[in-house]
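A short write-up of the structure that comes next.
Excluded from the complex is one protein chain; the other protein chains are retained at their positions.
In order of appearance the chains are A, B and C, and numbering begins at 1 in each one.
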Amino acid sequence: MSVVTLTINDELVSAQEGETLLAVLHERGIDMPTLCHLEGLSERGGCRLCMVELEGSSRLQAACVTQVQEDMIVHTHSERLVKYRKMILELLFAERNHICAVCVMNGNCELQWEAAKIGMDHVRYEYLNPDLAMDASHERYVLDHNRCILCTRCVRVCDEIEGAHVWDVMGRGANSRVIIDLNQAWGTSQSCTSCGKCVQVCPTGALFDKGATVAEMEKQHNFLRWILDGREKNVWSYGK
Amino acid sequence: MSVKTSPPSRTRPRPAAEHPSGDPRFSLIDRTLKRFSFQQDALIEVLHTAQEAFGFLSDDLLIYVAHQLKLPLSWVYGVATFYHFFTLTPQGEHNCIVCMGTACYVKRAAEIVAALQQAYSVTAGETTRDGRLSLSTARCLGSCGLAPVLVLDGAVLPRETPESALERVRQQLMNATHNGAPQPATNGHAFEGEE
Amino acid sequence: MNRADLETMAQREVQRQQTFRCRILCCASTPCLSSGGSAVHDAIKDAIKEGGFDADFQAVATGCMGPCSRGPMITVQTSGGEDVIYEHVTPEASRQIVAHHAAASPAPVEYILPGDIPFFAKQKKVVLANSGFIDPERLEDYVARGGYTALGYALREMTPETVCREIIDSGLRGRGGAGYPTGLKWDMVRKARGDRKYVVANGDEGDPGAYMDRTLMESDPHRLLEGMAIAGYAVGADQGFLYVRGEYPIAAKRLERAIRAAERRGLLGSRVLDSNFNFRVDVRIGAGAFVCGEETALMASIMGMRGQPVPRPPYPAQSGLWEKPTLINNVETLGSIAPIIQHGAAWFAEIGTAKSKGTKIFALAGKVDTTGLIEVPMGITLREIVYDIGGGIPDGLDFKAAQTGGPSGGCIPAAHLDTPMDYESLRALGSIMGSGGLIIMDERSCMVDVAKFFMEFCMDESCGKCVPCRVGTVQMHHLLERITTGSATAQDLETLQDLCVMVKETSLCGLGQSAPNPVLSTIHYFLEEYMAHIRDHQCLAGVCTLDQAPITELALV
Partner (left out) sequence: MNKLRFATAWLGGCSGCHMSFLDLDEKLIDLAEKIELVYSPIADVKEFPEGVDVTLVEGAVANLDNLRLAQEIRARSRLVVSFGDCAVTGNVPSLRNKLGVDDLLTAVYHEGPGRHPTGGDAIMPRLLPKVLPLHQVIKVDAFLPGCPPDAERIWIAVSALLAGEPVVLEPSMRTFG
């Protein structure tokens, strides 16, 4: 693979051709907020947090779905971008009932942390306060729509890694919901293998282990690397 | 998403399993399945046929379609709920659609919707408790020259007012014999006036 | 069939038509059918039969004639005489009309619509040239008017490269809204590598208030198929998909029939017109999702998935349907192809302005005297459309604004009535050409309410994939709702504007990127109206309720 040279925030950077811009930013240690992106899953480009400015292009681009190109000039933290990222996070907090204080993921939540990092300390939009259900019918896991940000990591991991495609999204727009099979109680699903991958990749408290209470839930994504290394490279590294 | 349907290839269709319920309407679905050689990309076409045959998409139907096309249930459910055309609940005996396209809006179709909603205690998109009338709104039926437009049991009625709309619906509910069984929904195919 | 057979077929049909002394063309397009067009058609057929005029008279069910609000329309063609157009025809009137033309009895003058009125005189029919003159269900009718000769010419006399060149030279731009040069798109797909390629005709006309594509599909389906086949030849595709909006069953039916008829005659399918070119077309019916007008969402829908867009690049030209190079063109764009090949790029480029060539179809609706479907040369002014073609604003009221581009467009105020209708001029005014919806509003329309109407539309139609569009449209709608109910503060207007700009710049697809346009455009031209709502609790048009107060004023009560 050939190497391309690009400029990121006024610094010359070399990268492998075919890499996504987001991967390069991460390698360089540039902090890029993300929510729908998760290494090991296909990219969705839906949360719009990793938007960057490309010189010569009037449109902003999501770094997770943009491939690096020779002579690309990238700005990742302009005033405008930071302002938009804050607004997007505000929109997410206003959309459903994200009450951090009483959430199982308090302290470990990606949404909570992205907001803190960027300095989103209040929400200017009207809280929509939708009346949403919880599904605790599965013997080991719980689904709480109040905390879901529709990143679809659960849908993708179940489809791409587990191969069961239990999850999908129903409806559209603000009425979208993640669903199990025919929008049925999780405990009644015949396709679910109870592997728990969806729970582990969920960035918020929308999916958690039954029995976890406030601030007790922690998630780990290492298994994705482990599975993919095994599949792609026939390497099973038990370290870490 | 990585899962993909495959492009249509013109292979010989395989025979469809007979549906255990023996309901002849399933053969209509089977015909469409065969026409598209059980290709997964035909899902939307198959759902169209299923809804035309049964009036709405019950869980049973969705399961049948999912199994025939070898698609995950949640995929089929996700598609069926994404598109406005598909309905997962039974429709009323009579069907009244008020066009809310821009031209109709400018000519105050919202007042017609409000009048009907009030008169029949039903919100647009729902069916009355007694199952006699389904009221819905449409995103432009493309008859903008005739705005505001109403579609009552498949008949397009041009240049309506709240008063005339109420009268027409009243007439329609009175004239049609109340046979109890819900008639097949028109599936929004509002212009089947031809032929 | 080869080109000579095509020629024979055309001649035979022309001769057949000439045996009739009088052809009565009845509009069988949706609007006319809705106003009683089928009863009129039946009455004419009966009158012909009863009068024993079968040999002399022919009744033809045709596509749209244009002035839909004056329907049902009929046109009578007499050998040697001028065409006579009748409006608001009733079954009773149609008997009189037959009698008049049969025996020269007095004409029912009250139904005659003069053919030289500005509604017709100011138009230029290129794409709709056949519409209203042919029976869309008969291949022969289309062929008699020169149909499929362009395809035959392209296949025999041109290479794919020269076809693309011709389209580039014509200056044709996408009629779906964005106005991308069609020829360049073709050339990109032609050059793209792929063992299979696809052509998609986008007939998912979702703009509320627009029905150009439906009319074209219903009135002249073969023209669209011919355009698709030429496109297929030019880019190297052997499969086409025609994506028809679910609300248009008649269009879908006619297209299905047209495909079968064309396949039977060897004009589609394998070895088209005895050449080595194969081209199949399948119809796919949409199921009601505005977002499917976006090309990547449309492709998802064709592949049987939720109609959600995916980020571009890669563009469909490189990786589209099933990751193969795919050409997606709007139906109206493809409708312009055959005339360009037939008459040449130079002829087409003569029409219109320097940067916007050819004609554009508009669905003229709202508060004008004559509403309907019109095809005008690019660059005509809005004033000519409203006052000449449309006949002005009824009830002695004043023109307030014209809305173009539907939920993705904006409003043009009276001060800009003399703007030429072309891509650049409309964009400069903060609106877009769009697919061709043109809604005229008078002083009884409240512009804040109009903005809210479109925002509600976008909110309902947002696919939900990206956050700015999914939640941003809800919040923008909320803020507009507050303004129209009187519970907004000056701060809310600022929040709204900020949000508009963010959603426009960060949304994933065209739906979200353009959803704020109606708000931004109405704020730009009608700020005073917004302020009147917020500051004075007043809706000058008398539309909004304004029956609530800001929450902060509650405590003061």
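A few notes on this one:
Definition applied: a contact is a pair of C-beta atoms (placed from the backbone, for glycine too) under 8 Å apart; a residue touches a chain by one contact, two chains touch by 3 or more.
Fair warning: this is a prediction, and the values are worked out from it, not measured in the lab.
Counting contacts over the entire complex, the absent chain touches A, C. In the complete complex, the hidden chain is touched by one of A:I99, A:A185 or A:V235, namely A:I99.
Across the entire complex, the residue among A:R59, A:K117, A:R140 or A:R231 in touch with the chain not shown is A:K117.
Checked against the full complex, the one of A:Q16, A:S78 or A:N129 touching the unshown chain is A:N129.
For subunit A, the list of residues touching the undisplayed chain reads 93, 97-103, 106-107, 112-113, 115-117, 119, 121-124, 126-127, 129-131, 215. The set of subunit C residues touching the chain not shown comprises 551-552, 554-555.
Heads up, the rule we're going with is that only the chains that are shown with their structure count from here on.
If you average the CA atoms of subunit A and of subunit C, the two centres end up 40 Å from each other. Once the centre of each chain is set as its mean CA position, subunit B and subunit C turn out to be 24 Å apart.
Taking each chain's centre as the average of its CA atoms, subunit A and subunit B sit 36 Å apart.
Each of the following residues of subunit B touches two or more other chains: 1, 75, 78, 82.
Listed for subunit C are residues 289, 306, 461, 463, each touching two or more other chains. Listing the residues of subunit B that touch subunit A in their complex gives 1-3, 59, 62-63, 72-78, 81-82.
For subunit A in complex with subunit B, the residues that touch the partner chain are 42, 155-156, 159-160, 164-172, 179-183, 191.
Across the complex, subunit B meets subunit C through its residues 1, 4-8, 39-45, 47-48, 75, 78-79, 82-86, 100-103, 105-107, 138-147, 149, 156-158, 188-194.
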